[in-house]
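The structure appears right after this line, and notes come after that.
Missing here is one protein chain; the remaining ones are kept as they sit in the complex.
Think of it as A, B and C in the order they're written, each chain with its own count starting at 1.
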Amino acid sequence: MKAKIISNSCVKGPCYKLLLKPLNPVKSVPGQFLMIRPGASDGPSDPLLPRPFSIHRATTDDHIEVLYKRVGKGTAILASLSAEGELEILGPLGNGFVFDGVAAAKEVVVVAGGIGVAPMLGLVETLRAGYPEKEIRVFLGGRGEVDLLCVEELKAVSTEVILATNDGTMGFKGYVTEALEKHLSQSLITHHSSLVTPIIYACGPSPMLQRISEITEPLRIESYFSLEANMACGIGLCMGCAIRSRDGKGYYLVCTDGPVFRGESVDLSGNPPQSPFNKGGD
Amino acid sequence: MKAKIISNSCVKGPCYKLLLKPLNPVKSVPGQFLMIRPGASDGPSDPLLPRPFSIHRATTDDHIEVLYKRVGKGTAILASLSAEGELEILGPLGNGFVFDGVAAAKEVVVVAGGIGVAPMLGLVETLRAGYPEKEIRVFLGGRGEVDLLCVEELKAVSTEVILATNDGTMGFKGYVTEALEKHLSQSLITHHSSLVTPIIYACGPSPMLQRISEITEPLRIESYFSLEANMACGIGLCMGCAIRSRDGKGYYLVCTDGPVFRGESVDLSGNPPQSPFNKGGD
Amino acid sequence: MKPDLSIEIAGIKLRNPVMLASGTARYGEEISHHCDLNQIGAIIVKGIALKPTPGNPPPRICETPSGMLNAIGLPNIGVDAFIKEKLPFLRQFDTRVLVNIFGSTVEEYGEVAGRLEGVDGVDGLEVNISCPNVKEGGIAFGTDIGITRRVVQTVRRATTLPVIIKLSPNVTDIASFAKVCEEEGADGLSVINTLLGMSIDPKTWRPRLANITGGLSGPAIRPVAIRMVWQVHNAVRIPVIGMGGIVTTEDAVEFFLAGASAVAIGTANFINPKVSLEISEGLERYLESRGLKNITELIGAVKTA
Partner (left out) sequence: MKPDLSIEIAGIKLRNPVMLASGTARYGEEISHHCDLNQIGAIIVKGIALKPTPGNPPPRICETPSGMLNAIGLPNIGVDAFIKEKLPFLRQFDTRVLVNIFGSTVEEYGEVAGRLEGVDGVDGLEVNISCPNVKEGGIAFGTDIGITRRVVQTVRRATTLPVIIKLSPNVTDIASFAKVCEEEGADGLSVINTLLGMSIDPKTWRPRLANITGGLSGPAIRPVAIRMVWQVHNAVRIPVIGMGGIVTTEDAVEFFLAGASAVAIGTANFINPKVSLEISEGLERYLESRGLKNITELIGAVKTA
């Protein structure tokens, strides 16, 4: 589907915000994503494939915001596009976040690393609208201050925003997962009950998500991760976006089974599987 | 070398004019060309190769004008570029037009087919400046009115501009070579002397140039053609831009031996050569 | 009158000559939400083996200049589950279904083919011989002419269905493989499967695919595919399904001119899952604009003299 570019501009460092008006209204839930082809569909064949981007925010007037980081050829082309142009998009795709456990949870904890914040602002806004009284604590991490995005917007809709940077240029100095761990252990001590636990939503680099698993699984905290994988199609055709399932028996497809997964269902270790699955073929 | 895009806009139909300011001044003569890479040099690899474009006009303040027609992927990208951007250019390249025979010639006849007019305006302007008294007759051909470019500019510096279109939407109805033939035969009748002949400069599609050869060679008219060939490098590296020499013994390279050739030195027929030159190799 | 796009290939009548290439449309369901399967010539389903297999660990794909590498590892649900769970969906559509099969031994090819014999909704088999031969050293069946012959013989004996052999491009002389397939009774040839490639990340020093090497597809390989279709078309009389880098109508025309009787769209489905419909409409317009009545007028019509 064609979408008109309403605006496209740098928000901070290498990060841009793209406001799109799709030809037909798109109904989405937080955590879903779009495939966006950089450049015209009958244009040059490099870059070839469309790129996956989270729906950052779906506005009430059927516009879609995408928050993206310029990292390679595709996002470089995106960053060069000017308003009034058009883009080919496909979506909304994927499952989106699940809210079943929110009502019963002690608090909602949202963890985002770097550009991983992209799907999280819409999530927090939706949560706030649905659960006005809920405590929502957002942990935002990055290498430095420049990586921390949407801080004000998040503050407006959450109970607390905790910042962490590796270089200490803003907030807690260290990994965001250290800040998270500290918070969780304190809150467990304070409450003395492990029956009512927080619910966690996270998006960011694999090592961050893995660390969160290590912290939350012993505490039996329900966690949802929005995952990334190389994608060719985004709609279940290519089977390229596999992520190993924790039971070791097979794979999920990030595009259709996800991108949101229960933390304990996926294997983010990157280690080769035990059984010799490898085949040379396509 | 980098060149700044000063302006880039549609002049008529699919034709655009690009005004460039090269980082370093470029000294050129009419008929020389540039290689222009569409897009950034470290950008996507499709389109891959730079494209050859005649220097339409070299301005006195070291700017270069390029007149180009949007025909494929490379020129589509060019057409989309906005002022203030940059392009990678190489040039001036090639030999350019030779003026040795102009002084002795009865008149200068310039023939241009379609976008073949690109190198001809600069040529006529230079000729007019060098030979203020000379009769310069310009024959401009196209399929329809939309293909006739630079008419006013040419009128300003030539004795006469004769227009021809296949569909009769402007000027003589028919091929520009028919108009040329008519003029030449009349002018020969009037002057009764074939010793003082015109000199011809032409640029356009191969069939047009071939037809000019057929008309002018029996009359022993000195003719110069600016030729096109698929080019990869423009500087004599790839040997891709071959044009058969008339003696049948070998090939010229359009980029370094040309792009301007004496009409009788090249074989534009497109027929396979007599001897079996073919080799599978690179 | 509209030009006639229909064609019979390997005994299979197609509404139009545009197919979905194996491995790029799964078993039809996902793509059916984007592309009306009633309007395409045929779907060639993702490779099916005797037993289910989960495929390779990630990363399974990466982009390359005008192409992509994949080492999906042929995940499949197994032939029995395919027949029971996937075929019923496809039977709802008025299109042709070619089942792409593979095996890890020559015998397995025969068994899979046998199971599909007489199954309602299967119009033909496309035999993928580009996968590793587990018993005989792991080299791809399709890069050894003797093994290729045995696979064709085995499948031919196991079925009365039309048999289309999908040739590997990773060979010195593809025409000789084509001839062997014709000799052994293949009804058609698919040309080409992916080129074996590899890519390394200069940041991590790791291969970009967990499987190290993978198959290169997309526009990058089109010139190689066109050359091979032309060579095969000149070597055999059985029809060729051309594929490799088709994105536009013009790309498809190139394949017909080189000698293909039908085309299959692979990687381009990932860019635009409607593209095969657009190409079949584009072919109609292409024929119309040139006053041609039949797609057959294009086949092998390249002017080489």
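Definition applied: a contact is a pair of C-beta atoms (placed from the backbone, for glycine too) under 8 Å apart; a residue touches a chain by one contact, two chains touch by 3 or more.
Note that the structure is predicted; figures quoted are calculated from it, not measured.
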Report summary line: Touch with the missing chain holds, among C:Lys84, C:Lys135 or C:Arg206, for C:Arg206
**Report entry** Option touching the unshown chain, where C:Ile31, C:Val253 or C:Ile271 are the choices
**Finding:** C:Val253
Report summary line: Missing-chain contacts on chain C, rising order, are 64-67, 69, 143, 170-173, 195-200, 202, 204-207, 212-213, 216, 218-224, 226-227, 230, 245, 250, 253-254, 257-258, 286, 301-304
Report task. Identify the residues of chain B touching the omitted chain, counting contacts across the whole complex. Result -> 37, 41-42, 45-50, 88, 90, 229-233, 235-244, 249-251, 256, 272-273, 277-282
Query - Interface with the undisplayed chain - residues on chain A - result: 44-46
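Everything below uses one rule, namely that only the chains that are shown with their structure count from here on.
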Query raised in the report: Taking each chain's centre as the mean of its Cα atoms, which chain lies farthest from chain B?
Result: A
Query raised in the report: Using the average of all C-alpha atoms in each chain as its centre, how far is it in Å between chain A and chain C?
Result: 36
Requested in this report: Mark out which residues of chain A touch at least two other chains, giving numbers and ranges.
Outcome: 45-47
Report summary line: Contacts with two or more other chains occur in chain C at residues 65-66, 219
